[in-house]
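And then chain A:
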Amino acid sequence: MVPLEHVIGLSALLFVIGVAGVAIRRNLIVVLMSIELMLNAVNLAFVGFNRLWPGTAEAPRLDGQVFVLMVITVAAAEVAVGLGIVISMFRNRDSVNLEDVSLLKW
Partner candidate 1 sequence: MTTQEILFYAFAALAVVSALGMVLNLRNTVAAAMSLVVTMVSLAGIYVLLEAHLVAAIQIMVYGGAIVVLFLFVVMLLNLRADEFAPGRQWLTKLAAGLVVFAAGAELIRLLSGELPEPGELPPGFGGYRMVGISLYTDYVLLVEMASLLLLAAIVGALILAKRRID
Partner candidate 2 sequence: MPIEVVVKTLFIILVVVGALAPVITWVERKQSAVMQDRIGANRADVAGITLLGLLHPAADVLKLLSKEDVVPLGANRFMHLISPLIAAVPAIVGYAVIPFGGVYQFGDTRLSLVAADPDWGLLYIFAIGSIATYGTVMAGWSSNNNWSLLGGMRAAAQMISYEVTMGLSVVGIFMVFQTLKLTDMALAQDTTFRVLGFLDVLFGIPVPAWLDWVRLPAWGIFYQPLAFLMFLAAIMAENKRPPFDAPEGESEIIAGFHLEYSGMRFGLFYMSEFIEVIVIAGLVATIFLGGWAIPYLSTQTIIGGVGSVLGTGFATGLCMLLHFGCFMTKVVVMIWLQMALRWTLPRFRYDQVMDLCWKILLPLSLANIFVTGFVMLLVEG
């Protein structure tokens, strides 16, 4: 069994790569994919900690895994709406570059 620090370290590394993706990339679709990567990293942390504290045989605790299912649901909903926004943006400005929708920037 892998020491859990390595699992959490992997989760932190993936989260950081996701944050870098959101910060660096200008393509809105890749930004959305980086957000998905961040959510996945968080899921890994949930599952890892649930493995650490699984409860007893009489009272097992599966809170981490249940919450991972909720995170996956929210991610699916967010991707649907986010891609709807991307399509609307593309129809209005013919580009998915983040710098082309900066009209509100001062």
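Candidate entries met the following condition: all candidates are chains of the complex that A comes from, given by their letters.
By definition in this document, a contact is a pair of C-beta atoms (placed from the backbone, for glycine too) under 8 Å apart; a residue touches a chain by one contact, two chains touch by 3 or more; residues count from 1.
All values reported here derive from a predicted model rather than from experimental measurement.
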item: Touching candidate for chain A, same complex, options 1 or 2; value: 1
item: For the chain A and candidate 1 complex, residues of the former touching the latter; value: 1-10, 12-14, 16-21, 23-27, 29-30, 32-34, 36-37, 40, 43-44, 47-48, 50-57, 60-66, 68-70, 72-81, 83-88, 90, 96-97, 99
